[in-house]
Structure formats: C-alpha cells, structure tokens
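Missing here: one protein chain of the complex. Every other protein chain is in place.
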Amino acid sequence: MTEPIPDTVENAAATPEKDQPFHLLGLKPDEYQQIRDILGRRPTSGELAMYSVMWSEHCSYKSSKVHLRQFGHKVNAEMTKNLMVGIGENAGVVDIGEGWAVTFKIESHNHPSYIEPFQGAATGIGGIVRDIISMGARPVAVMDALRFGAIDHPDTTRVVNGVVSGISFYGNCLGLPNIGGETWFDPVYQANPLVNALAVGALRHEDLHLANAKGVGNIVVLFGARTGGDGIGGASILASDTFAEGGPTKRPAVQVGDPFAEKVLIECCLELFAGGCVEGIQDLGAAGISCATSELAANGDGGMHITLDNVLLRDPTLTAEEILMSESQERMMAIVRPDKLDAFLAVTTKWDVEASVLGEVTDSGRLIIEWKGQTIVDVDPRTVAIDGPVYTRPMEYPSWLDALQADSPAKFARATNGDELKKQFLAILGSPNEADTDWITNQYDYYVMGNTALHTPDGAGMIRIDEVSGLGVALATDANGRYCQLDPYVGAQLALVESYRNVASSGATPLAVSDCLNFGSPENPEVMWQFARAVEGLADGCLELGIPVTGGNVSFYNQTGDVPIHPTPVVAVLGSIDNVARRLPSGWQDEGENLYLLGITADELGGSAWAGAVHDHLGGIPPHVDFSAEKDLAGLLGAAAHEGIVTCAVDLGTGGFLRAVADGVLRFGVGARVWIDEIVARDGVDATAALFSETQARALVSVAREDDVKFRGLCDGRNVPVLRVGVTDKRSGELEVQEQFSIAIDELRSVHRGTLPAHFGPVVGG
Amino acid sequence: MPKVIVEVMPKEVLLDPAGKATARALQRFGDGEITDVRIGKRFEITIDGDVTPKLLEHIAEVAKDVLSNDVIEDVVSIRVAD
Partner (left out) sequence: MRVGVITFPGSLDDRDALRAIKLAGGEPVSLWHGDHDLHGVDAIVLPGGFSYGDYLRCGAIAAHSPIMSEVVDAANKGVPVLGICNGFQILVEAHLLAGGLIRNDHGAFIRRDQKLRVENVDTVWTSGYTQGQEITIPLKNGEGGFIADDETLKQLEGDGLVAFRYLEVNPNGSLNDIAGLRNARGNVVGLMPHPEHAVEPGFGPDTPAAMSSGTDGLAMFQSVLAATVLS
C-alpha cells in the first residue's frame, strides 16, 4: 500500500496552479485568495485545512467580531475592577474575594446535537469543562440551557432523550453537580435545537493559567486521549452552513465523548498545576490541533515548531490534514519548561494519561509543522488564529417586524371572572415552557461535591466555594426567543435583567456576564440586523447594570432552509455571596409569613406566556426594561438576604405574578392566600395584567411577621415600591387568589408536573 | 495475529431488563415473530503467538474471573476466530 505523499511547503511553492477543494472545506473564493496572498503562494493541504477550520464562523467569529467589540468598549473601570481575565481567553475570571476567583463560560453545541443528540450534548459538556480546566480551575458545577422543537412533534422526543441522557451521562460521570438551566419548546427550534452548556470553576488567585506559549525553548506536550477521526471538518462544515431543507443531512464523523477520560484528565491537570509543571495550557476543542497550536503560538512568543508524527493516534490511517483537523475529545496541550518535563510526565503516568512531546516554542514568529521529515505547514500563527477575515455583513430591518409589533395581544378579550382566570392560569402552568422539568433534572446529580446550596427549581444555582467561610457563587441563565423576535435589542436586555434578577433573588450580588448568542444565518441581512441589535442591547445593558461580559460564544447558521430560529441570546450571570447560609430559596416554608410584591406592574403582555398559552399568539412589543429599578431591586434583595429579614425571594418572569406565587407554593408545598386588588388599584391595571403581565424589575418575597417592620423600613430607605399581597398558609393545602379562585396544591402540582411525562415518559416516583 | 472470541450472557434465571426493553422496542417493528431478547457481551481478544490449549485454559479462567461476574453472568462460549 502506498502512503499518500504529504503536500509540503516546497511542493506548494512549486505548484501554484494545483486545484484545491477549498469550497468543500467551507472557504469562500475570496477567503482562499486571501490565504494565498498572506502566504505568497498556494497553501499546502495541511495549511488549507488549518485555515479552513480556524477561519470558519464557529472558530473565527468573522461575522460577529465587529459587533462583539462593543463588549470590550462599553465598559468602565468600576465594572471591570473584579475582572482578572476578560474577553479573549478561554473563559472569563472574576475575583470573588478571600483570595478566590471563579471562571465561567457558556457555550453552544447546537448542530451536533441535532445530528447525534447524545454525543452532541455530551461533548458539549466536555468541551466547556475543558475550557474551565485550562484556566487553572477545578470545575465545580454545570448548567444547561436547552431549546427543542414542538413538544408533540415525533422528532422532538428523539432529540430530548438523546440530549438529556447525554448531558446526564457526561456531567454525572465527571462528578459535576448540575445546578440549573432552562428548557424551552418551540417549533422554530424543530430542526435546530439549541444546547448551550455552562461550566464554572474555582481557583485561588495564584493558580491562574493562561493559554499562551511563552518561553523560547519550552516544550509543547499533547496529552489526554489519542487522536482519531472524530468530527473531522465538524467546525468548519457543520457550524458554518445551514442544513438544506429536506435534504440529506451532512454527516461527518461526530465527536464521541469519554467522560471517564475527562475526569482523569481533570485530576491530572489539577495535580500538574499544583506541582507548577505547566507554563501555559490550552484545551483542544473545535479545530483540534490546528486551533491549539496556532492560538498558543499567536498568544505567546509567536513561534512554535511541531513534529506531527509524534501525535499518538487511535487510527493509524489518518492523513496529516485529518490529524490537524481532528476533534477527538479529552485532549489538552501544555507548554512545559524543559526542567519540569520529568515531573510533568510522572503525573500523567500516575493517572494513566498518555502524553507526547510535539515540539517547542520558538521566537521565529512562524508555526512550523513537520510530517515525515518535511515541512507541511509554515504560517504566521496570528494570521490563522487572530487576524482572520472580519466581515461587516449587510443588515436589513426585517420586512415583517412592523406588522408583528403592531399585532398587539391587546386585541384579545380579557377574562371576566375567576373561573376563566383560573382556566387561563392552568393553561399557562401546564404549557411546555412553564411546566415542571423534573423529568429532565432528576437525571442530573446535584449532590456531588457536597457544596450545592441552591439548585433547580430555585431560580439560580448556588455553589459554596470556601467550606470554612461559606463564600459562594450564584448562577442563572436566561433567554427568551419570543421577546427577541419582537425586538432583539430589548429582548437581549430582557434576558440580561432576568438572569441578573434571578441571581439577586438568591441573595447574591451579580458580578459578571457570559453569553451564548444563537442566531440564524449571518448571510441573511435580517438575521444580521437582529444580531447587531441584540449585541448592542446586551452591551448597553451591561454598562447600565455595571457588570461586564467576560466571554461567551456565537452560534450562527441555526436555520433550516430560509427560516431562521428566533434570535436567542442566552445570558448567564454570575454573582457572589459572602456566606451561602444567607441564600434565599424560591419558595416559602413557614406558616403565616407575609408575602410582598416588590416593583410596579404595568399591562405588558406582548410575547408573554399568557399570549402564547391562552391565545397561541406572538406579537406586540415585549416588556420595557428599567435598569435603575433592577439595580434598586437587586440591592434590596442582597441587603435583605444579608440581614436575614426575608425568608425567600421569587423573581417574576414569564407567567408574571401568579406564576411566581405558584412557584413559591410548589417549592416546598406550602399554600398561600393572595389578593390582587391593591395591585389593580395602585398600578391601574386589570386582573389579567395583575396576574399575568410580565413587567420586569419585580420580585415576590416572604417575610416572617417579626421582621415586617425592618423589611418595610429597608424598602422605604431604598426606594423600592412594595405592596403586601398575601400570606402563607401551611394548613389550607391550596393557592387562593382572593375573590377570584382557589386551586388545591395537588391540582397545581399535577398540572405543572404532568406535561413533560405525558410526552416523554413517567418520572420515577412522580 | 489470531483472535479468541468470548461470549458472556446474563444468567438465564435472572431478569434482563435491558433485553426486555429492547424486545419491546423490536416488537413495534414486526408481526409478532420476535418474542424475547437477551443482551450479552462479545469480547475479541488478540493473541500474540499461537493459541495453545494452555492459553485457552487461561482465557477460560480470566473469562470467569474478570470478563464475567459469575454471580449474574455465564460464559457461554470461547472459540478461536476463523
């Protein structure tokens, strides 16, 4: 058998006319020409492979960069004072005090999760966790934000089963508590499910590691799993092109994950960090070795020499190009000082992790890769990893948007009596996006590590970081594609404030943001307009709230044929709390506590759960955003938690006031009696708005009688509107809306919990 | 290099819920001909050298001690691959 002759640099220089299949690798003709211009010759096959994956949308952010710059520009010194590492690294790092820092990021793995839901979701978790390890942190929790097609569509079950069991399989096996997330069902995501995975890690300040290759003569080591044919071309082909409607799906080799290998890798890396064996480190994700080498070199001293033959292979038939593009999982690349190499290898040996020396850091300013003794790659790594194409794509105001905004839900007749309101409420509570997700979350472990202070169904997850002082962090993810379809600028801000408010409702102080921007094709000017508006909204919103975006991810091409998904920016907010003992759950536990509604209610039903569940309607404008009200509310909740004068806080979001009351009741099964006449009188709204409006900057809290006075004093002092709206009632066994209707808790529970099992199967013990 | 194939099945007397679930799934695709499924494992063991009787004895031992849990599984076959 003859081996394929490697396409060397020498050969490339000598054969400029050779026809190269750049379009099959996802490159456009002008991009291909740009590569030729940069190199002064045609690229070798290996170089072409590298550029094609690294210049893909997923890796290079070429369509989004010009907009994402706002995250770095719209900041002030106050915002970034706690930021140890900002945008540009693998993940953002935030100082939380007491010598501790946390790193977190949310990332997408959408297209693979439609092709092969189990492995797609599993490797999504694997990838984001590796980003966290590569900052020098021990991962401590994960979350997932999921969007599926219509709940009753036959293909949805396939995707849901695969994605949930994939996340369960990988996350549980890694020993990471899954502390929250969200799940939405909507036909727009039918062939384009969204799987956004978040990971958070903790580290001491001195343990921070960055992904750069500094130190000429330092050694480049590849360690972890062997390299095989996984996901070849996945980055450039899948994430950078849409699925042809009804056509055969592109099916390159999907990545297959091995969480055991990653668990061992985590322990191995942490021991390497503790032993000072690592100067720089990068995880291998999209674009594998191409990415790791070019990024490490570009961020460091600028040069690297690699002998590709030294890569340990699972499949000996791989070509050099395939090795460069392989997305085999559970691999890391480290920069190691020569005098530390023995110590490094002793640790990898202990953990049975394979390692191979690939080369060294140079000061040549070039990334040189050799294969079988010949140079097959000779590039300036910056042109591969950093200075890729940057596009200012055309944008166009959507032709349908004015009509959509004009189609307000105000046209629908309002309920006129308690029975109708009750029916509408139960329709909302049982609707797929409001229904209980126990079917999903009981497949996740949240007990492992013993530091989970809050978890689903609480509005935010919370992890104790310091077991002595109780210092902890809280996290929430939120997104609302319906709001964003109505107005992407406001919709993105709404996701931000919702997430911010959820963190504040746990008693924590919001500190930082990560985002996962899921959109249709950037080649569609209307989608590009939505993207630009959403990014602007998010950047403006972060500046208003005073918390910076620390990093994130863009997923374009979420569309089948001509129809894009709703713009779905997912916003994750991280906050800190001095002592997790002060946490606030999302429900009351005790008898006879007063329930207070914080904030003002307006008639805002555009894009609401009420409009969707009761009238199957999406139209109008989304609720307005009031940043100073959100800040005031968050400050109040933090102070109240700190002083221990509220016993719970439920953020008001989709489904409005009554949904929040139901959450509060269902959390611990303690009933309540509430009244809306004061909301109606003070804020000038009707019963429907009082119960279901989705006005922002509101929360529901429970206060023990003895703390009433202190609490009201706190509200007055901080200028937060407050209204007493109910009392908790342990004995009634029901939720009563005075003078309107009451519902037995059992009925509430069975409606709320019945929806997902009806479609996906019974819940054990449920 | 020769290969030895070892097959392990759950003990007949014991429940095989995975097999049952698979049988149910298959029954949706047929006319009732498929009545039961049991799921086991097949090991392909590569040998550097000849497959001697002594080696097969050794494989029988490790099949019983390691490749199967003899409380709940049976080694149902050991043969040289052709």
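Residue numbering begins at 1 within each chain, and the chains themselves are lettered A and B in the order written.
Keep this in mind: a residue touches a chain if its C-beta (ideal position, glycine included) is under 8 Å from a C-beta of that chain, and two chains touch if they have at least 3 such contacts.
These numbers come from a predicted model, not from an experiment.
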> Any idea which of A:Gly175, A:Pro721 or A:Gly754 touches the chain not displayed?
Replying inline: A:Gly175
>> One chain is left out of this view; which of A:Ala225, A:Val278 or A:Ala453 touches it in the full complex?
In response: A:Ala453
> For the chain left off this view, which of A:Ile133, A:Ile232 or A:Val264 is in contact with it?
Replying inline: A:Val264
> In the complete complex, which positions of chain A touch the hidden chain?
Replying inline: 165, 168-169, 172-175, 258-261, 263-264, 350-352, 442-453, 464, 467, 580-581, 585, 589, 668, 761-762, 764-765
>> Touching residues of chain B against the unshown chain: what are they?
In response: 10-11, 13-15, 17-18, 21, 66-67, 69, 71-72
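Here is the rule we go by: only the chains that are shown with their structure count from here on.
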> What is the distance in Å between the mean C-alpha positions of chain A and chain B?
Replying inline: 43
